[in-house]
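Removed: one protein chain of the complex. Kept in place: all other protein chains.
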Amino acid sequence: MSHQQVKFYQTGTLTVGNRLLDAAQRTVQATIDRSNSLDSGHRACQGCGEALGARYAIDTAMRETNNKVIAANATGCLEVFTTPYPETSWTLPWIHSLFGNAPAIGTGIAAAMKVKGREDVRVIAQGGDGGTTDIGFGCLSGMFERNDDVLYICYDNQGYMNTGVQRSSATPGGARTATTMPVGPEPGAEFDKGKNVPLIAMAHEIPYVATASIDRLHDLEAKVKKAMSVRGARYLQIFVPCPLGWGSAPAQTVNLARLAVESGIWPLFEGEYGEITSVTNIRKQVPVEEYLKPQRRFAHVVKNPKQLSAVQAIADRNIRKFSLLEEQE
Amino acid sequence: MFQVRIHGRGGQGVVSAAEILSVAAFIEGKHSQAVPSFGSERMGAPVVSFCRIDDKPIRLREPIMEPDALIVQDPTLFNAIDVFAGLSKNGYLLINSQRSIKELGIANAIKLPEDKVRLVPATEIALQHIKRPLPNAVLLGALAALTGVIQIDSVAEAIASKFPGKIGDVNIQAAKAAYELLSHNNQEELTC
Amino acid sequence: MKNTKPFAITLDVGSSLLNKTGSWRTERPVYVDRLPPCNETCPAGENIQEWLYHAESGDYKKAWEEIMKHNPFPAVMGRVCYHSCETACNRVHLDDAVGINSVERFLGDQALINQWKVKPGKSTGKKIMIVGAGMAGLACAYHLRLLGHEVTIFESSSKPGGMVRYGIPKYRMPNEKLNAEIYRIEDMGVKIELNTKIEDVLATKEKYGFDAVFLSIGAQNAKLINIKSDESIPSLSAIAILRGIEDDIATGLHGHVVVYGGGNTAIDVARSAIRMGAKSVKVVVRKSQEQMPAHYEEIDEALDEGVEIVPFHSISEIKKGQLILEKNFVSDSSSAKPTGQFVAMEANVVVQALGQNVDESLLDNLDELRLEDGVLGVDTHLMSAIEGVFAGGDMIPSERNVTVAIGHGKKAARSISQWLHGKFEKQSKKHEVVDYAMMNTWYYSDAPRTIRPMLDVVRRTSGFAEVVGDLDETNAAFEARRCMSCGNCFECDNCYGVCPDNAVIKLGAGKRFEFKYDYCKGCAMCATECPCGSIKMEPELI
Partner (left out) sequence: MLKQIEGSHGVSEAVALCRPEVICAYPITPQTHIVEDLGALVKSGKLENCEYINVESEFAALSVGIGSSAAGARTYTATASQGMLFMAEAVYNASGLGLPIVMTVGNRSIGAPINIWNDQSDSMSMRDAGWIQLFVEDNQQAVDIHIQAFKIAEALSLPVMVCMDGFILTHAIEGIDVPDQKQVDKFLPSFTPRQILDPENPISIGAMVGPEAFTEVRYLAHQKQKEALKLIPKINEEFKQIFGRDSGGLISTFNVEDADTVIVTLGSVIGTIQEALDEQDENIGALTIRSFRPFPLEAIRSALKNVKRVVVFEKCFAVGIGGIVANNVRMALSGTNIEVYEVIGGLGGRPITRKSLHKLFKDAVKDNLETVTFLDLKKDVVERELKREKELLQSGSVAENVLRDVGVVNAAKTT
């Protein structure tokens, strides 16, 4: 496991806080003085998973660095809903340049900090899946390849939500988007397409790569903590459901993230220098149908046995590939 | 203003030759400008470089169309391009070859007084001193002897500044060898 | 330093707080306390979730004190309560009910070991008379003392404790624990007059100047039927036998014992017989084993110990040292019908355990009061037809068990106190009960119930050693931690964490949380992710 699993019968380490845990084992989010890097008043939709994921990750990084973080943000929802003139919701030094260059901006900031001898200041570059796996991919690979001292965080909501829900290379097979409508013999996004950026990141043999989900806060924070404890290029991809783009109830956001993990759709793992070093197990396995059902974007998939089994097959493959059901040492 | 055009093939140090020549002139307190033929030529392709030498600042940026001196580092170029284009009637001509003008079959192309034309076995001299077929420094030594537009010592100093150490030394030897050769041997054996 | 920042493209932190996103909201979250099913079912009205909450953090004294607000007998309850709370426990849907009963027993014993005490309330000068030192009477006395009233209990027997002492064998209810908890009540200033049978209630009231009366004499007269008999086998009463065991009088239990009846008393006698060396013990019941009123755990333990259940039979005659049983036919759950088929059964003694009656002699001098269907009617405040005379326990219409009796004691005490102050208070409306579907139980990690170590059958049958083992310091806390705190915030910080808009304020340990309605967009994530169902979404008035 990526963090000490304390098994208190009541809530264990699954809830945000736990009065029965000693302070060291509680989450940053449970603390009364968390930095709230992404503060109230932002314009994200109700139940936005990205807003939540961003605060979870950045608050942890702030705690680990004693509030010495600078963030570079790609264009996208996260940027638009946090910094519409004249209001910003960020409480840390933050810059938005372009859609495709956040990793390079991060590199530049890190270089400036190095030359100024401010290596206590750490750099995070972040963006959505579009800005990361598509338009920003060249800069991302370059940043990895140079092993620049930047933590890149991708908030993966599986599509171009900012522009009105179009297909990205992180959009899953079957999903309805504005550019992959549920019509014709192969409704929704085509299967067997898209890319697995965490694994591509590992292929660069950078010091640290991990996947996380907003439903596993202790796991997520442990991974950010780990990422901040090493130098060089690091990559974290956080699964953040999008009520708008997925056609789900705002209240279901965390639950959908949970079902994605529990069904094997979103495997949680860590890798160092190209090797997988840990896997977070599924707690109570559920069929993918439970994950798909609450999402309008999959309405046609649930009714289509061929597509449904295709999605299940993907989950099963993940479970095999990352042995998500076996006990980890 | 004295203008030199150097012809050769990629890898023969045509550009360095122009640079060294300009530095030599600079050392003598003159104004000079060296410009390579601009392009993405690879090894073996025809290459041209230019060098202007003057007593006043040089503003001219055009390629050298009417050279006062022409250096041909590789005689095989004669079949490839019009090497002699624009060469003024009383300009100088230096050709790297062991053969005679007749043998090279360029007799008709050359309308210069014999004392302005020299054939120098630059590659052989280079192999002797530098142990590599790099005729450029050799030919600059020859140019110093033939035209007197620069001193051989300036050429040597320029080579030394461009190639410090051993490589510089052997190039300087080679250049001086050519200088000696042209200063003491009669025209006969170097023109016919 | 003067502001050199470019216009519009560069912004100062904190500016988004001007944007009050609360206006987007159509529903607002509110914190609520809902009623956990355990609390709802507890006949003694204990706030189980509350005392488990203290036990979870290892604060056993605080937990015990919380029990004592409602029930002065945790050590007794932990042994003899049939814990309907565990049957109702929502955790059943997740893995297995929380071992509430064993934690209570642990807390009760901790109190006795550490001699924790309870102070009586400030004296009111009022005097109350209680008839019967059973659980109802003792509980009533305890609560009256908490309220500051003087109490005297009149008890006909030589020892206080009623059916717990005389009806429940030692192997289930060791005397020293019972005595200790009763002593703790006496220690609060309750007078108990033993071996004193009250003939005339009102006269006694008058004589000693009591302000009110609580009757709790129980139902201790065995219900005996006439079995056609040639007297070749003795036919005894279960109650008499259990009382005899308590008083160490010969019981006459020997050889092949047949117990007639399917209630807890029947099982108690049967298990006692085993312990007293009977050759065999059979329990004859008219209907099926499943239909026996006895508690299933009692039956299971009895079977383990070698007791044999003989279902679908009635004893019709005792003849020539044999029992003649008639087979019964039971269509559904309705009463058994005789079939006319008979079988013989070997027996040295027959014990009748077919229920108990209230001793009517008490009412001889109370003309206004009469029993109906063998019990005394009371109003919702447990007051009888006579002003100032209250009643509770087995003698009034209700389920007959120890916990119910203790509940009556508490309720009566509060009614009496209110009556003395001139008026009854209205019952405060109960909170909505939490249903499993209101909770998000994913957050509760799985844990097997800490099984109470059973003493092995042999040791149990060899004597009256206590059957059920104890929890210890550590596993008691852990068992308590299995409580899901249904409907009551236990400060897991989920709402504080999962709000994408930082619209929840954490007030600090024990102070719970508040919503920042200025920013809450009403996404309801907090309500969905609240493990225990203590956040409710309410429509905004638009």
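What to note about this one:
For clarity, chains are labelled A, B and C in written order, and residue numbers in each chain start from 1.
Just so we're on the same page, contacts are C-beta pairs under 8 Å (C-beta built on N, C-alpha and C of every residue); 3 or more make two chains touch, one makes a residue touch a chain.
Keep in mind the model is a prediction, meaning the values are calculated, not measured.
Here is the thing to keep in mind: the chain we left out touches A, B, C in the whole complex. Touching the missing chain, out of C:V13, C:A240, C:I324 or C:A385, is residue C:V13. Residue A:I70 is the one among A:C48, A:I70, A:L151 or A:V240 that touches the chain missing from this view. Contact with the omitted chain, checked across A:T88, A:N157 or A:Q237, is made by A:T88. Interface note for the absent chain: among B:I58, B:A109, B:L127 or B:A160, the touching residue is B:I58. Residues touching the missing chain, restricted to chain A, are 67-70, 72-73, 79-80, 82-86, 88, 90-98, 100-101, 104-116, 121, 138-139, 141-142, 145-146 (touch as defined at the top). Chain B meets the missing chain through residues 18-19, 22-23, 26-27, 31-40, 46, 48, 58-63, 65, 81-82, 85.
Taking the whole complex into account, chain C touches the unshown chain at residues 4-13.
The rule we apply is simple: only the chains that are shown with their structure count from here on.
Interchain contacts give a graph that is no line, ring or star and is not complete, per the touch definition above.
Farthest from chain A, judged by the mean position of CA atoms in each chain, is B.
Rounded to whole angstrom units, the spacing between the C-alpha centres of chain A and chain B is 66.
The distance from the centre of chain A to the centre of chain C, with each centre set as the mean of the Cα atoms, comes to 50 Å. Note: centroid distance chain B to chain C, computed from Cα atoms, is 115 Å.
On chain A, the positions that touch chain C within their shared complex are 7-12, 14-20, 26-27, 29-30, 32, 36, 38-44, 46-49, 51-52, 55, 82-83, 85-92, 217, 249-255, 258, 283-284.
For chain C in complex with chain A, the residues that touch the partner chain are 8-9, 11-21, 24, 56-57, 442-445, 447, 478-479, 481-485, 490-494, 496-498, 500-503, 506, 508-509, 516, 518-519, 521-525, 527-529, 531.
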